[in-house]
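This part shows chain A:
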Amino acid sequence: MAQKTYMQAINDALREEMERDSNVLIFGEDVGQFGGCFGVTKGLFEQFGEKRVRDTPITESAIIGAATGAAAAGLRPVCELMFVDFIGVSMDQLFNQAAKMHYMFGGKISIPMVVRAPQGAGIGAAAQHSQSLEAWFMHIPGLKVVLPATPADAYGLLLTAIRDDNPVVFLEHKLLYGVEGEVPEDAGPIPFGQANICREGTDVTIVAFSKMVYSALEAAETLAGKGISVEVIDLRTVTPLDIDTILNSVKKTHSLVVAHEAVKVAGVGAEIAAQVAESAIDYLDAPIMRVGAPFTPVPFSPPLEEAFTPGAEEIVAAVLKIRS
Partner candidate 1 sequence: MTKSKEKMIQMYMTMYRIRQFESKLQEFFADGKIPGFVHLYLGEEAVASGTCAALRKDDYITSTHRGHGHVIAKGGDLKMMMAEIFGKSTGYCKGKGGSMHIADASLGILGANGIVGGGGPIAAGAGMAIQYRGEDGVVVCFFGDGASNQGTTQEALNLASAWELPVVFVNENNGYGISCPTSKSMAITDIADRAAGYDMPGVIVDGNDVIAVNEAVSAAVERARKGGGPSLIECKTYRWRGHFEGDACTYREKSELDEWVKKDPLPRFSKKLLDDGILSKKELEKLHAKIDTELQEAIAFAEESPLPEPADIFEDVYA
Partner candidate 2 sequence: MITVGIIANPISGKDIRRLVAHGSVFDNQEKVRIVRRLLVGLAWAGVKRVIFMPDYYAIVQRAHKGIDTPIDIESAPMCAENTQDDSTKAARLMAEAGVSCIFVLGGDGTSRAVAKGKAKIPILPISTGTNNVFPFMIEATIAGLAGGIIASGQISLEDGCFRSPSIEILDEEDSVFDIALVDAAVHTDTFIGSKAIWSLDQVSQIFLTRCRPDSIGLSAIGGQLHTINPEDQQGLHLLLGEGEKRVTAPIAPGLMQTVAVAGEARLQPGDTIFINESPCIIALDGEREVEVRRGKHVSIRFSSDGPLVVDVPKVMTLAQQAKLLVQ
């Protein structure tokens, strides 16, 4: 067992895949010698050279589009968006091109590419550098959407993403980069669509992903003190969505809270709530609760950002509301 940060785990996965497969290359803004805006690609430029770790102009359409074209022509590009918010500049290349090509062309072309992007609030980066946009990607048929919470998952899921023959959006929470965790020496790829039950419980199911998993576990601890046994499910990927694990848990606990940092309106929680309602409403003893950010842009000033960002407290409140 090795203790690693989330960032190191991502870096290791990139390095190992590049060592394993010469078709894997990295490009994006400042990913080269600079090592990436958050330092995720540090050392890769030195090891693999500019040919495989390439700085791009600050033109996100060209980044996503070049990854799409390179993938169509047989490479396995891993491109980085400096902030997920910048996807707006390049959305056409992702959702109209990369995501649709395989299906729209009758399976004639595959696009094995990964778009890595940090997301999330918490560093005072304000409205255009702090969003959580997984629901956007989840809404597009043709994209796999990965949101690891732990270093081990970041490592294993990224291996899978790079080996996948289709476009994967790999969303890293900025505040997790420094989080340490155990990554087994013999860790391998973690399949998509397999949620992780991080804490077993019997009274209520909390579904979370990315950084919100930690808030859910913290809430579970607090609630345990109040005699409520919480089951925490880390989805790991929202597309594909492991709805079976959620349903099985709900059938046991009869209540569900879905928590994410993105705004609550039309978020992943809404989709999960709807699917559970459609398939398991008879098992539910209480309304499904969603925890998410208020429907505002992410504000800048620390107290405002704090007010925006949901956490353990909001999850506890949601659980208590349905248990009362």
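Selection criteria: all candidates are chains of the complex that A comes from, given by their letters.
Rule of thumb we're sticking to: a residue touches a chain if its C-beta (ideal position, glycine included) is under 8 Å from a C-beta of that chain, and two chains touch if they have at least 3 such contacts; residues count from 1.
These figures come from a predicted structure and were not determined experimentally.
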Touching chain, any copy counted, for chain A within the complex - options 1 or 2: 1
Of chain A, residues touching candidate 1 in the complex: 25, 51, 56-57, 59, 61-62, 64-75, 77, 92-93, 96-97, 101-109, 141-144, 165-166, 239-240
